[in-house]
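The complex appears here minus one protein chain, its other protein chains still in place.
For reference, chains read A, B and C in written order, and residue numbers begin at 1 within each chain.
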Amino acid sequence: MDRIPVGILGATGMVGQMYITLLADHPWFRVGYVAASSRSAGKSYRDAAAGRWRLEAGWGAGVGDLAVEDANDLSRALSAHREGRCSFVFSALDMDKEKIRILEEAYAAAGIPVVSNASANRWGADIPMLIPEVNPRHTDLIPVQRKNHHWDRGFIVVKPNCSIQSYMIPLHALRQKGYDLKRILVTTMQAISGAGYPGVPGWDLVDNLIPFISGEEEKSEQEPLKIFGTIVDGAIVNAEEPKISAHCNRVPITDGHIACVSLEFGSQKPSVEEIKKIWADFTALPQEAGFPMAPEHPIVLQEEADRPQPRKDRNAGKGMAITLGRIRPCNVFDLRFTALSHNTIRGAAGGGILNAELLKYKGYLP
Amino acid sequence: MDRIPVGILGATGMVGQMYITLLADHPWFRVGYVAASSRSAGKSYRDAAAGRWRLEAGWGAGVGDLAVEDANDLSRALSAHREGRCSFVFSALDMDKEKIRILEEAYAAAGIPVVSNASANRWGADIPMLIPEVNPRHTDLIPVQRKNHHWDRGFIVVKPNCSIQSYMIPLHALRQKGYDLKRILVTTMQAISGAGYPGVPGWDLVDNLIPFISGEEEKSEQEPLKIFGTIVDGAIVNAEEPKISAHCNRVPITDGHIACVSLEFGSQKPSVEEIKKIWADFTALPQEAGFPMAPEHPIVLQEEADRPQPRKDRNAGKGMAITLGRIRPCNVFDLRFTALSHNTIRGAAGGGILNAELLKYKGYLP
Amino acid sequence: MDRIPVGILGATGMVGQMYITLLADHPWFRVGYVAASSRSAGKSYRDAAAGRWRLEAGWGAGVGDLAVEDANDLSRALSAHREGRCSFVFSALDMDKEKIRILEEAYAAAGIPVVSNASANRWGADIPMLIPEVNPRHTDLIPVQRKNHHWDRGFIVVKPNCSIQSYMIPLHALRQKGYDLKRILVTTMQAISGAGYPGVPGWDLVDNLIPFISGEEEKSEQEPLKIFGTIVDGAIVNAEEPKISAHCNRVPITDGHIACVSLEFGSQKPSVEEIKKIWADFTALPQEAGFPMAPEHPIVLQEEADRPQPRKDRNAGKGMAITLGRIRPCNVFDLRFTALSHNTIRGAAGGGILNAELLKYKGYLP
Partner (left out) sequence: MDRIPVGILGATGMVGQMYITLLADHPWFRVGYVAASSRSAGKSYRDAAAGRWRLEAGWGAGVGDLAVEDANDLSRALSAHREGRCSFVFSALDMDKEKIRILEEAYAAAGIPVVSNASANRWGADIPMLIPEVNPRHTDLIPVQRKNHHWDRGFIVVKPNCSIQSYMIPLHALRQKGYDLKRILVTTMQAISGAGYPGVPGWDLVDNLIPFISGEEEKSEQEPLKIFGTIVDGAIVNAEEPKISAHCNRVPITDGHIACVSLEFGSQKPSVEEIKKIWADFTALPQEAGFPMAPEHPIVLQEEADRPQPRKDRNAGKGMAITLGRIRPCNVFDLRFTALSHNTIRGAAGGGILNAELLKYKGYLP
């Protein structure tokens, strides 16, 4: 199979760079088009990224020579689309939210599917917010979305916020076994890379942490309800439970978001042993269909008392697995545990690629 | 008034050093006796502390010349007691818990009051676990304790664990106004100094955190119930509420424990505005009686969205005030907020000194 | 004596904040005028600093209520000058270097003395670059400078870069005793606060350091030669020695610049013991005349093998003393040692205030 050429919008930012890195050896996709702000437009990607490359890993063959286009200039993307250099785009745009919303719509309207990391379009009732292990059927919204907008080939799918990635799959695994989740209290300790670059000043992160991340708690509380929602008459109807309360903190760690979760079940309450078994055994469509980006075990259980730890566990499953530890009864609710996910892989670019793999698998990509 | 000479058990450890520092200019107490492990015994404090002094601040006049005694050798302490060099002792011992328990009892039995930071004696029903702003009346247990043990002058009082210091005073302020507290979920991010020295290896704290502190969650859940307890027939009867569940984490910060707290009230639920007013206005016996170590405002409210932060706020009230921020409704319970206290000042040596000031005020010290 | 009212240009930046803090209790000066960028102009200092205050300590009485003026608007400063609210200004401006140069000249031309932290005017041959312990006589340039510019009351003095503060006083002490310094190799490890705020991104400072600070090595190599220079015919003639080579690194530390220094003497080579004595005994005009900001001992010797350390030693002498340790022969040159200074106190605002104290002492301030 020829690799599908994809575009990266926001290619020079931290998430864009991670896309470039992760797609270097991807069997289905290859980077064929890169776009960023008008400031970078016209340079080679090599030159545009010079002095701004934040990652250890390098990029795929040929990417350095690609000309960086202005992401706002749709005509360049359309040319690339017609010339077979950009079948669809990953959106890692970092600009005014309303502008992102409109720009992503414009790409979709022009026939270019958009797989987005941005929060701008997360709340459209016909826009699936996907975690492929959790709600792959929400792709059924794509035909509805196209119809609503009179789009023929384009569409938009989004991924949820990085702060919830470490517990959504475990929660889903429990719901799937018939256990209702009533209420959740979660405190996160989130890595610096989640704030992009330059992001949080070093001055604020030495011998310190910041107990606030703008907008993060609201996203953490609301997005799960859409992901757990059901499609009724061509629109997502959000789940009513679990009720979530989130405390989000920024800590001096490069990558890896930790969540301390306390969970109240409904009347059916599984034992800790049963829960561990459900999690250890969990697999889903990405594993079963063998998506390239899917970790063999989406959930890794750590039995050591002081794990998961960000630096030591974030790369489990090449950054796509969730690591859980300290699984034990809660003194107030029913269960508590500590969850970790790699925020720029599973929580951003890797999650976006997995979404694209799902779309490819379901036939929504050329 | 002549300053009362006090002894420090465990004088060379991190908490012991903080006692030395904080007592340097204390108007009521002065360090007259220092004891540590047999390894340090016989040296001057200057020599024993050389290469082990972990703090920025220095010590009071004369302390460097004090001979370090073996803390296990009660006869040395008794000589010092008789000779007017050690009216009572602060116990900052760091050794086997059962040995601490017995040794502190031996000091008390010998007529030397013990104001302890250790956890060894926290669960005796006749031993007050004191936060002077919260349960100063629990000193009424001292006569009972003496009677129970047939001690004439000695006694033991303890302070609770450092992990709960940032929210006990705020919770007490609410209870005092008649608001029942039903349930609390708390996640802490605790500083390195709480683990003593050498404590947590640097390897585990760069680009990392540790989601586990041995024994800390149990203490956090149980100790508040004793502090909120009542004396019935000469013994503490623990409070039944609030039910607490704690997630305790170690983060790469030198000093300052942060707690993210979610709180469920009983049927009476104060508004956020009312709560802020209660906290801003709160003072208690230490403030009213003018204890030297007491902060003018035990609770400092921070209105900036991203505070309290450990490095910037831990020294509020010379490390004795609690700083609260992010006071807002909880999506699951009623209220949430972020609390900070300096763990080696309010949470350790400073709290111990405030306890001694309470005891002095109440006439329990010579 | 009434405290002299002073102005702070760049009052909301990190160095400006440090001026505000250090002047809170200053016996000779008080903050009477604050200016910043046009963005802050018109607000009270309290409002302008809200959300931007980076320090632990607070500010002096009345400062919060001062109206922030536009630093570019000289007419506001002149009004304040005439009305007795601004006798002279501390310049902590952070803008285009050429603009700073011109603006500082404009203040001087308007009759307002400028005590500057900026590098813009450091190379004027009639502008003294002062470290009061080292070259207090360079103030003799002030009359020359006034004459050159036809200024009647205004003038400009500057302080050198923060990177050299930890070794200039020790080097001077040796020169003063007749020991020539031929060559110096210095590697610095410099704190984050030296880069201002937001400064270095947190992403670059966790599990990392940056082996480059733009322009810092050149300043480190050239400025000492002016400071050690002599006034000949109304202009500084730079010293020819020591020849300096500097490697400057940024490390994840909040405050405190460390320098590892290797030093080659001329033909006269003092012993390590003699050097230690020279340093331990060193005092200069600021100490002898009792300047309020002067540390009692400008040089503190640390005998412990693993000192000085930034967090533990930077506040020596209230941040105004230099701490030296590891004084030993060099395997290649004659002497090596490790030096530490607090970069935002001695190396910035505290150094600026000490310069002003020198100027006051010498009668150059009203």
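We adopt the following convention: contacts are C-beta pairs under 8 Å (C-beta built on N, C-alpha and C of every residue); 3 or more make two chains touch, one makes a residue touch a chain.
Keep in mind the model is a prediction, meaning the values are calculated, not measured.
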Pick from C:K312, C:H342 or C:K360: which residue touches the chain that isn't shown?
C:K312
So one chain is hidden, and I want to know which residue out of B:L9, B:V114, B:I192 or B:I244 touches that hidden chain in the complete assembly.
B:I192
Which subunit A residues touch the hidden chain?
50-51, 54-56, 206-207, 254, 304, 311-313, 315
Note that subunit C touches the absent chain at residues 183-185, 187, 189, 204, 206-212, 214, 221, 243-247, 249, 251-254, 258, 260, 262, 305-312, 325-326, 330-333, 336, 338
Across the whole complex, list the residues on subunit B that are touched by the chain not included here.
54, 192-193, 197-207, 252-254, 311
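Operating definition for what follows: only the chains that are shown with their structure count from here on.
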Determine the centre-to-centre distance between subunit A and subunit B, using the mean Cα coordinates as centres, and give it in whole Å.
43
In subunit A, what residues contact two or more other chains?
204, 206-207, 252-254, 311
